[in-house]
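Shown here: the complex without one of its protein chains, the others still in place.
Presenting chain A:
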């Protein structure tokens, strides 16, 4: 069973993502901001991270940059999942090391297909 860390400051989004991901046979853990996510990754690296952009304490982008400087092996896949839907944001996320990008709002099919594209579903 693959593991997914859902990083989002919205409890509602975390709940929706958890529901979808558990339906796709993932074990799910949650973090409310980038710093919490970094702590969670130091404790146990997930297979994939579903990552919001705008969060308090530490943004998704700062988390991603910090994550990609670690020597985590195997390297976790990172799927941005955000309302920042412009091309400039998407390119910036990919350049910073994101593997995929989901524009909110999303549904089960979208998430499932993106997880398949990054090779974890």
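In this section, contacts are C-beta pairs under 8 Å (C-beta built on N, C-alpha and C of every residue); 3 or more make two chains touch, one makes a residue touch a chain; residues count from 1.
Following the convention adopted for this analysis, contacts and distances are computed from a predicted model.
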Given the choices "Chemotaxis protein methyltransferase cher2", "ABC transporter permease", "Transketolase family protein" or "Binding-protein-dependent transport system inner membrane component", state the protein name listed in UniProt for the chain not shown.
-> "Chemotaxis protein methyltransferase cher2"
Using the definition of touch stated at the top, determine which of A:3, A:35, A:59 or A:110 touches the missing chain.
-> A:110
Spell out, residue by residue, where the missing chain touches chain A.
-> 85-87, 90-91, 94, 100-103, 106-107, 109-110, 113-114, 116-117
